[in-house]
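Note that this is a trimmed complex: some chains were dropped, and none of the rest were shifted.
Letters A and B name the chains as they come in the text, with residue numbers starting at 1 for each one.
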Amino acid sequence: MGLPPEFHDIAKRVNNWGRWGAEDEIGTLNLITDEVVKGAAAEVRSGRRIPLALDLQDNGVQTGMIPGRVNPMHTMVMLNFEMFGPGTVATSDDAVTMGLQCATHWDALTHVSHSGKIYNGRPADSITAHGGSAYSGIEKARHVVSRGVLLDVAAAKGLDRLPGDHAVTPEDLAEAEEFGKVKVRAGDVVLVRTGQMQLYLQSDKHGYATPSPGLSIRTPEWFHARDVAAVANDTMVFEIFPPEIENLWLGVHGLHLVEMGMMQGQNWNLEELSTACAQEQRYAFLLSAMPEPFVGGTGTPVAPVAIL
Amino acid sequence: MGLPPEFHDIAKRVNNWGRWGAEDEIGTLNLITDEVVKGAAAEVRSGRRIPLALDLQDNGVQTGMIPGRVNPMHTMVMLNFEMFGPGTVATSDDAVTMGLQCATHWDALTHVSHSGKIYNGRPADSITAHGGSAYSGIEKARHVVSRGVLLDVAAAKGLDRLPGDHAVTPEDLAEAEEFGKVKVRAGDVVLVRTGQMQLYLQSDKHGYATPSPGLSIRTPEWFHARDVAAVANDTMVFEIFPPEIENLWLGVHGLHLVEMGMMQGQNWNLEELSTACAQEQRYAFLLSAMPEPFVGGTGTPVAPVAIL
C-alpha cells in the first residue's frame, strides 16, 4: 500500500540527508552548539528544577497494546545480604527488564524506517537483532542539553487538555509561542504539551493511549524552518492517533526521524512544568535530557529535567 | 563478627538521622537548594558538555564477580516491522535486562543497611522483594542537578592513575582542591577521580574491579564537614577494595548511605572530564545527574553530564 504522495512531498522539503556530511549519525543534534548551551544556561533564574519523567514501575503507561513493549519489571537479586559475614554491612541489589520505549523516552533516529531507509540514506537492514542499530544508535546522542521551550498548546487554548481528535498544527504552535512570550530558535528542544498525560495520571491508561491528540503531519515543516534540535510531548504515540490522513500511519515519525534526523520524545510528564512556567511566567529554561547510552538502542528511557 | 569500633565512632560524628525531620527520605540532597542551582548555572562559561556514562552494553564492567549484577542484555522485539501494512513506516523496538547497579550508577540510600537499619533509622526489612525500597527508593531522588566539582586526585599527584592499594584520604582531597583552585561547598556534588577507569577502557575488566583505589574510611567526615550533597567516582566499589581495615567491608557505604543519607555514584567515566577541566583550567561546573525513577529501586543507571 505504501505511503501517500503528501508524505513524499513534505519529505522532500524537510530532508536533511547529507547536511552534516555523509558520515553524520546525529542529525539535528548538530544544531546544539556550545553557544546555544551557554545561552540556555543563561535562562536559569530561580534554580528551580522540574523533573519530567514518569515513575518507572510495573503499573506504567503500557497496556499490552504494543507487543513486546513491556512496563519495567523490577526484581531483587540481593536483599540486605551480608556478603562478607554476619553483622557486616548488608547490600540490596536489583535488576530490571523493560522495553526501551515503554516509559518516558527518546526515540533514536533508527526507531523507524521507511522505503528501506533510515536517516542519512543508510539501509534499514543495518539494524539487526544481534547488535541493534549499527548507525545512529541512541549511544551516539551523547550531549542532549540545550535550551528547552514549553509550547503549552492546551493552556494557550484555555483547556486542561486537548480533545482526543485534535491534531496540533503549526498555527497551534505559534499560538503557544505567543501565549508563552517566547520564540523558538535554532538548537532548541521543544516540548509540546497537550495535557493528555492527565488521563494516565488519573489511572485511565487505555484512554491515555488512544484516541490521543498529537502532532499533525504539517508540524515537521514548522520545526524544520526553525532548526529545532529535538521535540518531545506528553502522549503515547507523539503524533495524533489514529492518524488524521487515512492510511498515513506514523507519518510524523517518518519525517522527523528518517528525513530530518530529529529525535522525538514521548510520554513526558509536562504537568508540573506547565504549572511552574505559568507561575514564573517564563517558558524557556535549561533542559538536560541525556539518553542512557544503550549501544545500538533504537530508543532509551530518559529522566529529563527543566532548570528554571 | 559485626563492625569494628572505628566504624561506630565515625558513624556517631557523621550521622544525619532526624536532621531534616523524621519523615525525610532524601538526606543530603536537601542541601541542594534553588540558590545552589542558580549558582551552579552561573559556572557555565563555554557551554561545553561532557557526558560521564559508560556505554551500556553486554561487554560492560561486570565480570560475574558480583552475583546477579548482570551487564545490560539488549534484545530486539520489533525490527523494521511494518505494523500497519506493507510499504508503511516500519518500527524497531528493543528491550533490556540489566542490574540497576551494573554500569554508571547511583546507589540509592537503601543500597546498604547495617545493624538492621537504613537511613533515618528505618528498619532494613522495609526493603522487600515485591516492592523494593518502601522508603528512600531511588525515585525519591528527583532533583539531582547541582554544582559539580572534580577533585582530580590522580592528576594532582601527577599520576595517570592511583595504585590499586591507594586509599584516597582527606589530605588527598584537599590537595586536589588546591590543584583545581576550587573549594568544595555546601550542596556540591563531588566527583573524585582515581584514573582507575583507564583499566576498563583498556579492556582489563578484572584489573579494573580489584584491587582498586578508592575512598578511605576517613573521607566521610571530610564530606560531612563541607555538607556535600553527593559523591561519585570512577571505580567499581567506590571505596578502596580490598578494604584498608581488616574486616571492615563496605564501611564507607555504611557511613555515606546509612548514617549521612548521602548518595554515592560508581563507574563514572571521568577521563574526558579530566582532560576538559585541565584544558579550561576550571574544576567546577553545572552537573545534571538525574536518576531514572525506578520505584523502590536501590540504585539506578544514570547518564550524568557536566556542563562547563
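Note that a contact is a pair of C-beta atoms (placed from the backbone, for glycine too) under 8 Å apart; a residue touches a chain by one contact, two chains touch by 3 or more.
The structure displayed is predicted, hence computed values, not measured ones.
Asker: In total, how many copies belong to the whole complex of which 2 are placed?
Answerer: 4
Just so we're on the same page, only the chains that are shown with their structure count from here on.
Asker: Based only on mean CA positions, could you tell me how far chain A sits from chain B in angstrom?
Answerer: 26
Asker: If we count contacts the way the header does, which residues on chain B are in touch with chain A in the complex?
Answerer: These residues of chain B touch chain A: 1-3, 33-42, 44-49, 51, 53-57, 66-70, 72, 74-80, 83-101, 110-115, 124-125, 127-129, 132-133, 139, 142-143, 145, 247, 249-251, 253-254, 258, 286, 288, 290-299, 301, 303-305, 307.
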